[in-house]
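Below is one structure; the comments refer to it alone.
For this depiction, one protein chain was excluded, whereas all remaining protein chains were kept in their positions.
The letters A and B name the chains in turn, as written, and every chain counts its residues from 1.
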């Protein structure tokens, strides 16, 4: 597969920025500073890599005004000055991805099964062995991969891509331009049970999952349907792989969660939050906007103030950990000893004063 | 879809309790105190919501004897007195779910594949693109969703519901009235290897997974088959999403695990235990009946005494955490300093005594 190329003048026409140098140079892709060849454009998003940027073999470099002032003259290729080179990279990479992608598929694959009561846009694609039940709607340009199971009355918004072997339970709503990765499960029953003398009595989960636009959901992530109300994922949320979202959660716009995060039921999480990998949130908590939780941290209380929060045990050589863990287990006794010592010191000081007086 | 309704007199005929007030009122559903309308029945399961109960718009209220004594007179609608309003809610919600459910499906979908050597009860349903291999048995009223893969000689008990894209490996046994959610994997090989000079030699996993009756298994949960013996999940166990159960584990009746829990191989867990989200249990441990593990806790030793156990690092603002984590890493040195101080105090006290004597 030979990659299509694009002229730098066309790049700035599409994505803005100020082009300095040869306008007619063509590039076939964007690559990191060290990997780029004379067919690539590259980008500098962090000033600490300025030296590598000047040494890059790329024919063109995207960089900030400040970096241009510092190293622009020493770089032999063309330059595009942008207020945010990393975002510029993302958009240009999307463009290269788009022009070099496999041809767009449309229509219903011969091996798929679609209920006569489902509505499929003509520009949508339904892949091999996918199934779409009665009442479901698949929007314009949506792409449904192999083995995807779309249950009754599900709505898939326009241009959304549902990858192979995703399962979406009845009545759930997926917005437009979403990407859901393989193995993800949307709308399974929330974990709701009443305990009657030791036995668990299931509480039917009759809410839905309602997902906004431009949401990305990673591989093998699970989002449970609400018990009575809905589980809500707002526009622009990005979820990595292996994430668990419990019933009735509400996740605010543009919040991002890294892999293996777990959120228990009925948590209300604000906008523009970030969660590091394997962070956990207990149920019924409220997390304000702009809260950032470090990886591996257990959120056991509501957080109403923006900021960075952390809580994981520091790693150590095993022998050192064994020693500190034993002390942690007995911190109460250590504190008591310290109090005894403090008291003795105070007594001693009092005695000294008396002696001196 | 208009919901079917039920008279209060029929409710108490079915589910017990003492009905006070208008017998002929009909309700179309059960809703929380604040969401209920004049078509709903609601329930009060926690005395701290008594004020909200009296203000609820529901035409009927399920409540305990004690709550009825406290607020029964002030509530304008009908009341059903029950010894356990939350369980009453669960059962009544199940009933509403049942009478409003989509029509029962039976038979083998035209796109499914069923081995001629499999046995499918006439009242069972096999969904689109599901596959059932030779020797498998699907019981009365069992429901097999789209894309489910049922391998050789698997048994699915009567009335069990296996949701879309579940995979069940050969020879595993699922009891009656179980629910298994999408993406769950039952009976994959346990993680058993012998190390020969750095290389891993696979130990074939020839046991099964044997699951009792009334078990619920969440989305994307994995339960490995035993190495030589079986992995056993007893009756009434409920497992949430994204859980990992290693080979040869034995989980006792009615034990409940929240999302993201991991249990390593050969752990023996008692009855009526609960595990908070992301709790982890090391291999070959024994956990007694009625043990409760908090979320995010690592169980690194057997627990032979009932009770609540916890072990996670407390969350803090990141700057505070950095400070405390640095001290945790050096607790040994802090303890040594305390010992020096204690010794000095004792020496000092001894000296004082000597001086005084």
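Quick notes on this structure:
The rule we apply is simple: contacts are C-beta pairs under 8 Å (C-beta built on N, C-alpha and C of every residue); 3 or more make two chains touch, one makes a residue touch a chain.
Model, not experiment: these values are computed from the prediction.
Residues of chain B that touch the chain left out of the display are 113, 129, 131, 133, 147, 149, 151-152, 165, 167, 169-170, 183-185, 188-189, 191, 193-196, 198-204, 206, 220-222, 224, 228-229, 242, 244, 246, 260, 262, 264, 278, 280, 282, 294, 297-301, 307-314, 316, 320, 323-324, 327-328, 334, 337-338, 340-341, 344-345, 348, 351. In the full complex, chain A contacts the hidden chain through residues 31-32, 35, 84, 86-87, 89-91, 93-94, 96-97, 102, 109-111, 127-129, 145-147, 163-165, 179, 181-183, 214, 216, 218-220, 236, 238, 240-242, 254, 256, 258-260, 272, 276-278, 295-296, 312-318, 321-322, 325-326, 328-332, 334-335, 338, 341-342, 345, 348-349, 352.
Methods note: only the chains that are shown with their structure count from here on.
Chain A and chain B have Cα centroids separated by 26 Å.
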